[in-house]
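Every protein chain but one is kept in place in this view of the complex.
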Amino acid sequence: MSDTARHEHQGHASTGTYLAVAAVLTIITLVEVGVFYVPAFQPVLVPILLVLSAAKFALVVMFYMHLKFDHRLFTLIFSLPLLLALGVAIALLFLFGAFVLG
Amino acid sequence: MTHYTATGLDSRKLAFWAFIGSECLLFGSLISTYLVYKGRSVRGPTPQEILNIPLTSVSTFVLLTSSLAMVLALAAVARGDKLWSRVWLFSTAFLGSIFLGFQAYEFTEFVHNGLTITTNLFGSTFYTLTGTHGAHVAVGVIWLLTLLVRSFQGKLGPDKALNVEIAGLYWHFVDVVWIVIFTVVYLIQ
Partner (left out) sequence: MATAVAEVKAEKASLGSTLWSWLTTTDHKRIGILYGVTAFVFFLIGGLEALIIRAQLAHSGNDLVSAETFNQLFTMHGTTMIFLAVMPLSAAFFNYIVPLQIGARDVAFPRLNAFSYWVFLFGGLLLNASFLFGAAPDGGWFGYPNLTSKQYSPGLNIDFWVIGLQVLGIASLAAGFNFVVTIINLRAPGMRMMRLPVFTWMTLVTQFLVITAFPVITVALVFLMFDRFFGTTFYSTAAGGDLLLWQHLFWLFGHPEVYILILPAMGIVSEVLPTFSRKPLFGYAVVVYSGLLIGVMGWGVWAHHMFAVGMGPIADSVFSATTMLIAIPTGVKIFNWLATMWGGQVQFRTPMLFALGFIAMFIIGGLSGVMHSSAAADLQQTDTYFVVAHIHYVLFGGAIQGIFAGIYYWWPKITGRLMNEKLGKWHFWLSFIGMNLAFFPMHFIGLLGMPRRIYTYSPELGLDTLNLVSTVGAFLIGISVLIFIYNVWWTRRHGEVAGNDPWRAATLEWTIPSPPPPYNFSVIPEVVSRLPRWSVTQMKAIPEVPPEPIHLPGGSYWPVVTAFGILVMAAGALLHSLWVVLLGGAVLVVGIYAWAFEPFEV
């Protein structure tokens, strides 16, 4: 157990990193909501929001869920289904004509 | 007990990552359905008429903050700090409950404004998606409170950090799902 424990815990980020990540997450959320209310951004709202939320997603998964520091097998076993889910969502939107009608 | 594993990784943690992978497909299907049916309702209320962005922004912030409390709880348990592990575990569960409170308020408001799960496609897909997410949060809160009780029983020492880590993985995943829902359901109307 001790070997495994050491291996698994040396990877975790420090409290400072956690706080920094939390700050970034908060800022991104504020930007998201801000962008939502600015009429000028309306034409590019969707891509902006998708990029911002993907960034938040990545931050939480990499730092809070430690994937950045952990064994790559965990990343593999998570990202393969995640990619499948993404592919399925895109394919379904295409099949139901979402990209044609806009 | 020394446990040999071929990869050196804990089996429970590996299983839990596989579970999270599986959950990706669950929420992926729910979110896809919401998006596919967007704008197809034959009668109102529509998302534009009813979704409350300021309120949900606050509850989103609450859930994000709970994730911070969660990582701090894990750090406290891992270094054997009883007081702070209890503080942060409680904070996480508390913030989760606040989020659930917001959701309960939101649902009640919507029903008052004439949107139930049977009203239209928006109602069916919205309540099913956010309701499934809310159920996950509720399970998480119960899980965290269980850990808190174990801590007060003196059974949550550093040797049990993995139990907290796995609960944390669950909690953060639920948070991550909400990040997606907040964007595609609330902000992209």
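Lettered A and B in written order, each chain numbered from 1.
Definition applied: a contact is a pair of C-beta atoms (placed from the backbone, for glycine too) under 8 Å apart; a residue touches a chain by one contact, two chains touch by 3 or more.
These numbers come from a predicted model, not from an experiment.
A.B. asks: Considering the entire assembly, which residues of subunit A contact the chain that has been omitted?
C.D. replies: Interface with the chain not displayed, on the subunit A side: 73, 77, 80-81, 84, 87-88, 92, 94-96.
A.B. asks: If you put the missing chain back, which residues of subunit B would it touch?
C.D. replies: Subunit B touches the missing chain through residues 1, 3-7, 9, 11, 14-15, 18-19, 21-23, 25-26, 29-30, 33, 36-37, 40-42, 117-118, 120-121, 123-125, 128, 146.
We take it that only the chains that are shown with their structure count from here on.
A.B. asks: Between subunit A and subunit B, what's the gap in Å when you average each chain's C-alpha atoms?
C.D. replies: 14
A.B. asks: Please name which positions on subunit A make contact with subunit B in the complex.
C.D. replies: 1, 3-5, 7-9, 12, 15, 18-19, 21-22, 25-26, 29, 32-33, 36, 45-46, 49-50, 52-53, 56-57, 60-61, 63-65, 71, 73-74, 77-78, 80-82, 84-86, 88-89, 92-93, 96, 98
A.B. asks: In their complex, what parts of subunit B are in touch with subunit A?
C.D. replies: Within the complex, subunit B contacts subunit A at residues 1-3, 7-10, 13-14, 17-18, 20-22, 24-25, 27-29, 31-32, 35-36, 38, 53, 57, 60-61, 64-65, 67-68, 70-72, 74-75, 78, 159, 161-162, 165, 168-169, 172-173, 175-176, 179-180, 182-184, 187-188.
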